[in-house]
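Working notes for the structure below.
The complex appears here without one of its protein chains, the remainder shown in place.
Which chain is which? They are A, B and C, in the order written, and residues in each are numbered from 1.
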Amino acid sequence: MKRQVPLIITFLIGMIMIFSFFIPPLEGLEQTCSLFFDVIAVFAFFLGGGNLMRIHINKLRRRKKDWGFSIVTLGGFIIMLAAGLLKIGNPGGIAASPTTEGALLQEIFTYVFLPLQSTMYALLAFFVASASYRAFRAKNREATILLIAAFVILLGRTPFGMMLTAWIPESFSVLQVPNMAIWIMNSPNLAGQRAIMIGIGLGVISMSLRLILGIERTYLGDESA
Amino acid sequence: MKHKSLVILLFIFCAFTLSAAQEDAAPVDTVQVDSILPPAPVSMLTAKDGENDHGHSITLRWELSADDGAGQNSVLSYEIFRWVPFFMDTLQSIQDSLEQTEAYIAELRTFLPRAEKRLKEYRKRKKPKLVIVIFVDSTQFYEDTIAASKRLLPEYEEQLKQLRQWRKQAIDEIPQAHTSYPEQGEWRKVGTALSGQANFKDVGVKERKSHDYMADHTDYYYRVDAVTADPAIRASSEIVGPVQSYGQLFNTGRIPVFVAVLVFCLLTILFVTRARRGAELYVRPLAGIEAVDDAIGRATEMGKPILYVLGLGTAADIGTIASFTILGRVAKRVAEYQTKLIVPCYDPIVMTVAQETVKAAYLDAGRPDDYYEDIVYFVTQSQFAYVAAVNGTMLRELPATNMYMGVFFAESLILAETGALAGSIQIAGTDQVAQLPFFIVACDYTLIGEELYAASAYLGREPILLGSLKAQDYAKAAVIILAALGLLAASLDWTAFINLFSVTS
Amino acid sequence: MRRSTIIVMAAVFGLFILSWILRSTSLASVQEHYLIGGLKVTFSAFLTLAILSFLYKDNPFYKFAEHLFVGISAAFWMSMGFWTTIVGNLIPRLSRSLSEFFQVPYQPGSYNFVYFIPVILGIMLLMRLSSKYGWFARWPLAFIVGTFAGLNFVRYLRSDFVEQVSATFVPLLVGWQGVGHFVSNFSLSASGQFVAIVGNWVIFLGVICGIIYFFFSKEHKGAFGAASRVGIWILMITFGASFGYTVMGRISLLVGRITFLFRDWLNLIS
Partner (left out) sequence: MLDTAFSIPLVALSDIGRVISLLVIGGGLLWILIRSLRAKEVDRRIVFLFIFIAVAAPILFPITFQERATLIVKRVFDKVESSPAGSKVLLAFDFDPAMAPEVQPMADAFSRHCLEKGHKVIFMTLWATGQALLTQSLERVVRGEYPDKLDGVDYINLGFKAGNENVLNIIVTDFRMMFPTDVNGVPLDSTSIFDDVKSCKDLDLIIAIGGGKPGVKEWVLYIGDRVNVPMAAGVAAVVAPQLYPYYPKQLLGLLGGVKGAAEYESELVKWYPHLKERGTPGLRMMGPQTLAHMVVMAFIVIGNISYFISRRRERIQ
């Protein structure tokens, strides 16, 4: 009941998905499964929200470290949820898209969600810089190759690359940095990416097979429960 | 191709000016002939059942009209017509009234209980002592309507049953109805194709009850009109038909994939069984993994902890699953050396699994009492909050070794950078190609993509993993051989071989 | 320590109010809800700076912004999922009256009852929240895993295996018209024949050597070892290229934010 049923479900659904790829009459079935998945995916969002609530309410109860911030989280969560589910301030009413201009959801998105998320990723710019300063060292042959390639691309992606090597005649134009960058992207990079892609692809394929056949059960979590 | 529409306009303009010019010279009647000269019709129109589908579709192909985008009265689009028997209208009307009835019934069903409830309320309410003229007693009204609807409902249901019956029969008669061609029917437009397009797929729906249901094994007749800017000026092609649609049982366009599936499954099963029988399967050592033991030793000497990060993956991600095996091995060593292990988690499910892995490892190492719950703990399910927390741990605890194994995203660089700052030895491994450069730059050892999976097989020594790894290697060998052959094929343009690998549809 | 924090807090609060006032006054001519408008921009600027403050060190402002984000994003995805998929795709198949309530076109069908299955599975998924019945969640989990495994199995075999293999079928001699022709107009021009030929060679050998590097069940010795060494070099070029390429992306994000601060908040640029 706790372990067998899930394994059977995985097996059946997996098989449907595989066979319907080759057997046209099964396409309809496959599509229904996909639609089921989409619906379940939404419940997964709900689960995420539920988990969040639970964790932060616990934090509040136990007065754990930084419990004050849990109030912020819960507050934001509840306000946004109300704005979203009740379509507060949505000019189009219940039928309109939840993200209509002027709806509270859209407002919060524009003025709170957007700056927060994009700034978080903007932090990465700084870390790239500091990584290139302290970590990007020609320690050995491999590192050196990596460094040179990176340098050429960096140069080739900026107009400076063109300025520096514009004097090179057309008959040697591949030596112009931008062209070199393009060539690296189109040939060695493509080759390397393809090798990795095939490798990982095979990994994914065999893992999928193991999952469908029920050999791989880690995703089921702890045995005891 | 640039400014095509402009060119077309130009041509039309020319056509008019020409005809205008001729007006003086030539007699009037010829002029009219010229100006309304229809375009050349499409030729070689063929229709056949749509390939590799579940039926209910017909594919049309044709040679473009000579006036496509050029010449007099240039063709702007093609309109595809199908001969439809009037019988389909009957079916349609049945459909409509059927849906109408369904709607009525649903309405009544929702109305009745409400009305009865309301009636009860009225009944409860006492009639006022002095009856004013304005006062209307709605009780009567409600009693009547309820009675009426109660009478109507079964009638409607009866009607519905009848209609369903009819529809079923009608649908069964569709193929029969089409045999009456060309009598008792007419041509109807089923779609348009833009100029320059020489094919069209008339796709119907396979649900019998749907409005645009397209019956299989039915004689269909098609015609394609070449239409100019003035929809009145058009040229019809010759009629093709009868053509029937039917479902295929196997998608022949995907045979190469099917073969690959079979071969790969066989390889995997073969090697897994061999490995289970105890065949010794060699896996080459990986620098990153070799480094693990030294790192743990180093940590023990320095008396500093070891930080193991599972990444942002869920328990169903391959990278994470591979990481669990590695964690098990690391935890075992740690337990043996009696070093401190820290495993902050991002995903609750992952945390539970990780806890068991570590617990089991301590048990293996024969030190179950050294294990405590807080070795593996949940941080938060927000990417950057997680990073902030782990960074904090790094800078506080200054671990001797940081291991990042699993699925990582933008946070990879921040982690590795901070780790380097804390002066720890760093071993990373991920199958997220976009993050590999950062790990390679900032870490001492990195397991590249598939190496991560291999590492778990190498450490876990489970026959299943070893077997499937072997199967993957054979698949790679196949790639190399095929690539070599394909190279020859491409160089000697030996297309037959290359076509073997082309997956259509 | 306590005092300093109080001072910082006060300073930030003061600046916030100041910016609000200034922004509102500058907006007064443009829109009628200028107070709200000013508040909006000021607040998002505040959040931006709060996150950036993490670069100095982890601090309460960053934590505030962080926690706010966590709450909001979870709720955002929830409401979007509800309106688009539950209301958009599920309800029209389940109930006519509900569809009427949500004003979505009802889709009658005789097999609609099957759409209760995902609802049940979904509810089982939510049971994970209870420690007692958590194991129910494995059924939907199994469904999810099954779907993905099945889809990935064939799609990856097709796109990342078969298609990639056939994509490696490149001619080694591009536009070959004999040695004479090749030698006579030999050039290192980026669009020249020689470069194209070398490119194809690199692609072919690179893929082969890269794959050889990923061979695990054979020792990397002799010619095999040499090939795998070439493979790792190719991989290193690849990663170098990715790194160089990525820098641009990371910078863009910063450009975006700074532009916001300068244009929308400080009005320094148009």
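Side notes on the structure shown:
FYI, a contact is a pair of C-beta atoms (placed from the backbone, for glycine too) under 8 Å apart; a residue touches a chain by one contact, two chains touch by 3 or more.
Not measured: the values here are computed from a predicted model.
Contacts of the undisplayed chain with visible chains (whole complex): A, B, C. Between the chain not shown and the residues A:T10, A:S70 or A:Q117, the one that touches is A:Q117. Although one chain is not displayed, its contacts with chain B can still be listed: residues 1-2, 4-5, 191-192, 194-196, 201, 203, 410, 421, 433-434, 503-505. Although one chain is not displayed, its contacts with chain C can still be listed: residues 55-56, 76-77, 80-81, 84-85, 88-89, 92, 103-105, 107, 147-148, 151, 155-156, 158-160, 163-164, 166-167, 238, 241-242, 245-249, 251-259, 262, 268-269.
For chain A, the residues touching the absent chain in the complete assembly are 27, 30-31, 34-35, 37-39, 41-42, 45, 92, 95-101, 105-106, 109-110, 113-115, 117-118, 120-121, 125-126, 128-130, 132-138, 147, 150-151, 154-155, 157-160, 163, 178, 182, 185-186, 189-190, 193-194, 197.
The rule we apply is simple: only the chains that are shown with their structure count from here on.
Between the CA-based centres of chain A and chain B the separation comes to 17 Å, rounded to the whole angstrom. The distance from the centre of chain A to the centre of chain C, with each centre set as the mean of the Cα atoms, comes to 4 Å. Along chain B, residues 254, 257, 261, 264, 316, 380-381, 384, 433, 437-438, 440-441, 448-450, 469, 475-476, 479 each make contact with two or more other chains.
Counting only residues that touch two or more partner chains, chain A has 18, 21, 48, 51-52, 120-121, 123-124, 128, 132, 146, 150, 193, 196-200, 202, 204-205, 207, 209, 211, 219, 221. Every residue of chain A that touches chain B in the complex is listed here, in rising order: 18, 21-25, 27-28, 48, 51-52, 55, 120-121, 123-124, 127-128, 130-132, 134-136, 146, 150, 193, 196-200, 202-207, 209-211, 215-216, 218-219, 221-223. On the side of chain B, the complex with chain A involves touching residues 52-55, 206, 247-251, 254, 257-258, 261, 264-265, 268, 272, 314-316, 318, 321, 324, 348-349, 352-353, 355-356, 378, 380-381, 383-384, 410, 413-414, 416-417, 420-421, 431, 433, 437-438, 440-442, 448-450, 453, 464, 468-469, 471-472, 475-476, 479.
By the touch criterion stated above, chain C contacts chain B in their complex at residues 54, 58, 62, 66-67, 69-70, 73, 96-97, 108-110, 141, 144-145, 148, 153-154, 157-158, 161-163, 165-166, 168-173, 204, 207-208, 211-212, 214-220, 235-236, 239-240, 242-243, 246.
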